[in-house]
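Of the protein chains in this complex, all but one are displayed in their positions.
Showing chain A:
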Amino acid sequence: MGYQARLRVWRGDSESGELRDYEVEAEEGEVVLDLLHRLQATRCPDLAVRWNCKAGKCGSCSAEVNGRPRLTCMTRMSLFDPDEVVTVTPMRTFPVIKDLVCDVSYNYVKAREVPAFTPPEGLEPGEYRMQQRDVERSQEFRKCIECFLCQDTCHVIRDHAENKEAFSGPRFLMRVAELEMHPLDDYAERGGDRPEESRGEHGLGMCNITKCCTDVCPEHIRITDNALIPLKERVADRRYDPILRFFRRKKE
């Protein structure tokens, strides 16, 4: 039941570019990425697109389909009407390199600015004990495949490159939350304060909990409700009550 699908793909580089129209054969069950590959193999051998797993596991194939941030390998063509023009553009928040490939180095810079897990003193490898219910909160965040779609969609940086310096984006604020909720992270015991840093160094205050990041996350991680809001609450607690902060930490 193949049909001729109508694809409109952004072609160009950092200097200039345009949307170009293509008609591509679409077979039953295919996803947008399959059609991009068919274009490559038949008509546009130099079409630049990233991918790896083709199963929603690696987060390489991010782009915007009809303006919505999506994994192209998990976007079925059956979502669209056969006559509909399906427009594929690169993620808007990051500078374009070529066609659908953009420069996502911002994310790797931000990743490096979050202090790493601090292993607890006195526990040897093999001695770590944690309960399933205690690891589940951080495990949810560790499902992240780093597709950067949440970063792409967040309005704080989407059309405001000037905010990138001060704001790490939902993905990396969530990374702070993940470490903060890790049952054995010793960062606070060594004098660090992750919530406070998320406010100061990573710009948590700029997030106004619109939940757009949560909406586009292909892993269905509840970024805003489970990571960002609790982090904001912890910041608030600490700012108002340093003593409480001390006790909370001990209790946990």
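Basically, contacts are C-beta pairs under 8 Å (C-beta built on N, C-alpha and C of every residue); 3 or more make two chains touch, one makes a residue touch a chain; residues count from 1.
FYI, contacts and distances are computed from a predicted model.
For the omitted chain of this complex, the UniProt record lists the protein as "Succinate dehydrogenase / fumarate reductase flavoprotein subunit", which is one of "ATP-binding cassette domain-containing protein", "Transport permease protein", "Cell division protein" or "Succinate dehydrogenase / fumarate reductase flavoprotein subunit". The hidden chain makes contact, of the residues A:L7, A:V24 or A:V49, with A:V49. Residues of chain A in contact with the chain left out of this view: 13, 27-31, 34, 40-41, 44-60, 74, 76, 97-99, 101, 103-104, 108, 111-112, 115-117, 119, 125-126, 128-132, 135, 138-139, 142-146, 179, 182, 185.
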